[in-house]
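One structure is given below, represented as structure tokens, and several questions about it will come after.
A protein chain is absent from this complex, but the other protein chains hold their places.
Naming follows writing order (A, B and C), and every chain is counted from residue 1.
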Amino acid sequence: MQATRRDFLKFTTIGGAAAAIFGFDLEPAYAQLRVLKIARANETRSTCPYCAVGCGTIIYTIGDRAKNVTPQVVHVEGDPDHPTNRGTLCPKGASLEQDILNDRRLLKPQVRRPGGTDWQDISWDQALDEIAQKVKDTRDQTFIEKDGKGNTVNRLETIAWTGGCTDTNEFNFLVVKTMRALGVVHLENQARV
Amino acid sequence: MNHSDQILSHGRILRYEFHERLTHWIAAGSYIYLMLTGLAFYSPWCFWIAALLGGGQVSRMLHPWAGLIFTGAILKMFSMWSAQMYPTGADKAWWDSIGHYIRNEDDQMPAAGRYNAGQKLLFWGFIICGVLLLLSGAILWFPEYVPWNLRFLRYLAVLIHPSAALLTIGLFLIHIYMSVFAERGAFGSIIRGDVSLAFAKRYHPGWYEEITGQPASPKK
Amino acid sequence: MSQATLRVQKMSGHAGSVPGDDAQREFTVCKLIDTTTCIGCKACEVACMEWNDLPFGETVFDNTYQTMPETRWNYWNLILFNEHEKEDGSLMWLMRKNQCMHCAEPGCLAACPADGAIVQYTNGIVDFQQANCIGCGYCITGCPFDIPKMNPKTNRVFKCTLCADRVSEGLEPACIKSCPTGCLHFGSKEDMKDLAEKRAKQLRDDYNFPQAGVYDPAGVGGTGVVYVLHDATRPELYGGLPSNPSIPWSVKLWKGPLKWLGNVAMVGGLIGLFVHYLRFGPKSREDEDIHPRGENP
Partner (left out) sequence: MTNGWVDMKNTDMMLIMGGNPAENHPCGFKWAIEAKRTRSAKMISVDPRFTRTSAVADLFCQIRAGTDIAFLGGVIKYAIENNRIAKDYLIHFTNAAFVVEGDFKLPADTDGVFSGFDAERHSYNRASWNYSGGKPAQTASTAAGQSAAPPPLPPLPEKVDYDLTLENPNCVFQLLKKHYSRYTPEMVERITGIPKEEFQKAAELYTSIRKDGDMKKAGTIIYAVGWTQHSFGTQIIRTAAMLQLLLGNVGRAGGGVNALRGHSNIQGATDMAGLFDSLPGYLKVPTPADSSFDAWMKRTTPTTSKPAPWNSWNYYSNTPKFTVSFLKTMYGDAATKQNGWAYDYLPKVDRDYSWTHLWDNMYNGLIKGMFAFGMNGVAIGPDSKKNIDALKKAEFLVVGEIYPDETSEFWRSPGISQDEMKQIKTTVYRLPCAGFAEKDGSFTNSARWLLWKNAAVPTPGECRLDQAIVAQIFLKVRELYKKDGKFPDPILKLTWGYTDPKSPSLAEVLKELNGKALADLEDPATKAQIKAGQQLPGFAWLKDDGTTACGNWIYSGSFTEAGNQTARRDPSDPSNMGVHPGWGWSWPANRRVLYNRASCDVDGKPWDATRRQIWWNEGTEKWVGNDVPDFKADSHPKDHMGPFIMNAEGVGRIFAPLGAFADGPFPEYYEPFESPIQNPLHPERTNNPVVTGLKSADDKYGTVKDYPVVCTTFRLTEHYHYWTKNNPMNVQLVPEPFIEMGAEMANEMGIRGGEKVKVSSARGEYIAKAMVTKRIKAMMIDGKKTYQIGIPFHWGYRGIAEDEGKTERMMVNLLTPTIVDPNAHTPEFKGFLVKVEKA
């Protein structure tokens, strides 16, 4: 075969022809957007557990509360109705999803025995039984009914409760009830420090 | 290789050895790919070429690698041919007669050696543009690693790369036209390596004389 | 992925007109950043990370409160911290939220060769379509604010989307919603300009910032993010905010005159050669002195 004038014509027009042959349509009027990830998620109103501004948060979970779904958090955002934060959150509140879905969470009861160099797993029942027995023994051994002057004091100085900053009012009241009933006087809380 | 080895049977002369031909086609292949993908990036009107060649992502991914291959090929060409490409006095005369050349009045042309002045221009054009394309291309390959305060380099690169590429395209078009359409036998020479004595005599009389030791143009 | 309802009015690397252009009544959305009330809390940074589910990265302490030196492909929103001593010796701690400015005339879009990889919606949001992105990085060069960043693994470029997915559904961007002090505000460009000018006037009248003003640079056609600055005459104090940004001259030259020159040259060259062939034909018309080729294709 010899190169001819026709070859040249073919050669120069092949590109233009190809576009027509393949019929590409590169003219989308709309761009691809990620669908709103919380569009059908379930909303739960909560309160941020960090500082005392008490920002309203909305926790978005997958599922519509149907029985066959284990809710999984997909997003946390400020509650726009909440008068204090009006939907805003600080960098801690805004990252609450990572607090809920954190792979560092403790997931099972553990015990460290006297002289132990590591944690051991323990069942809930055994842990609670042992704790209750220790509380009982300690209280029975050290409960003070009267002070040096003969005044009734009915107190237990040998067991302490230190309560956290994120305990609810109701939990705190259960603590006050149970600890005061035991006679606990070393009752302190993050509120002190 | 001495000159007598270049004279083949059947009245043919070996013009390009195998490694020269291979180098040429490596350069040619990579260049064509670079040009096509480059054109796709150059103008929206040509972006369809990228689609034909596997999509924009693939084109962008392979373009710089093809560039490296092309760079290797032209470096090899440089080492093979640069000695023969330095301009000589005859080249000036050749350029002065370029009108004859364009009108296919080759017999009016001063005798050219193995490479005429136009081919030398092609060679040096590709070498110089190749270097520019490599340097600017490296910046364009990794723009995110060019610090913000050296961003003028990126700005230069986006100008130099297409400018140099356009120059090579001009050279390329002429090269193709000359070798495929204008000079019968040229194409074969880069495929099989040999040309006819007549071809050598007609287009590269200086070279013909050098090889055969006979005058090329009895007409003169 | 779904097709959302934002229409495209500008499109990168696109031949011919853009179908969404001039097709719809729409207002331009705008983000107002009042640097004078920014406390650098980084809520916006986190909100952006969380909304977009961006993967976390490594950071190192670098003698600053700033999270990292500059935005990353997976960190689109970064507050820049700058300690600035005034002439009278008093200190200013300037904080500026840095992110895509959503220029009316985006340098990234101008520089981008990939069809539809960068689009501007009719509401002004400039968005990257990673599906179309070819990873050439020209947008990085085209941007006068150093915003687009490449994911080295996938070779696609990312940046702030102005939460186009939220805006298209009628929500505000995530950063705007989170901002505790309200230094971020969102609305129409017109309203934000108005609000910004009012705030700047208040700063001049009531707060002893005689140079307070609004940053909405004309060099890129105005931006979809406007700043209120204590000193609008020196935007570079705020972590190098360019005082007069524009699409880089070389990008303009390259995408403008050079392109047309090149096009003309290439087409002209082709035509010239063709005409030459028609007029002169091949150099050797007769094959008498050339070895026949036909036998050996």
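Odds and ends about this structure:
As a working rule, a contact is a pair of C-beta atoms (placed from the backbone, for glycine too) under 8 Å apart; a residue touches a chain by one contact, two chains touch by 3 or more.
Remember, it's a predicted structure, so these values are computed and weren't measured experimentally.
The chain that is not displayed touches the following shown chains in the complete assembly: A, C. Of the candidate positions C:149, C:199 or C:255, contact with the unshown chain belongs to C:199.
Panel shows chain A; residues 44-56, 59, 61, 70-73, 78, 81-86, 88-93, 95-96, 98-100, 102, 104-117, 119, 122, 124, 127-136, 138-140, 142-143, 145, 147, 149, 151-178, 180-193 of it touch the chain omitted from the view. Where chain C meets the missing chain, the touching residues are 36-43, 45-46, 49-50, 56-65, 67, 83, 85, 90-95, 180-183, 199, 202, 206-207.
In the analysis below, only the chains that are shown with their structure count from here on.
Across all inter-chain contacts, the pair with the most C-beta pairs is B-C.
Farthest chain from chain B (centres taken as the mean of C-alpha atoms): A. The geometric centre of chain A is 35 Å away from that of chain C, both derived from CA atoms. Chain A and chain B have Cα centroids lying 66 Å from one another.
Computed centre separation for the pair chain B/chain C is 39 angstrom, with centres defined by C-alpha atoms. Counting partner chains per residue, chain C has residues 14-15, 115, 270, 277, 281, 293 touching two or more of them.
The set of chain B residues touching two or more other chains comprises 47, 181. Residue ranges of chain C in contact with chain B, taken from their complex: 13-15, 70, 111, 113-115, 117, 132-138, 140-141, 146, 149-150, 152, 155, 240, 248-251, 253-254, 258-259, 262-263, 265-266, 269-270, 273, 276-277, 280-284, 287, 289-291, 293, 296.
Contact residues on chain A toward chain C in their complex (touch as defined above): 1-2, 5, 8, 12, 26-37, 39, 75-78, 80, 85, 87-91, 93-95, 97-98. Put simply, chain C touches chain A in their complex at residues 1-8, 14-16, 18-20, 23, 41-43, 45-47, 49-51, 53, 115-116, 119, 121, 127, 129, 131, 164-166, 168-169, 171, 174, 177-180, 182, 270, 274, 277, 281, 293-294, 297.
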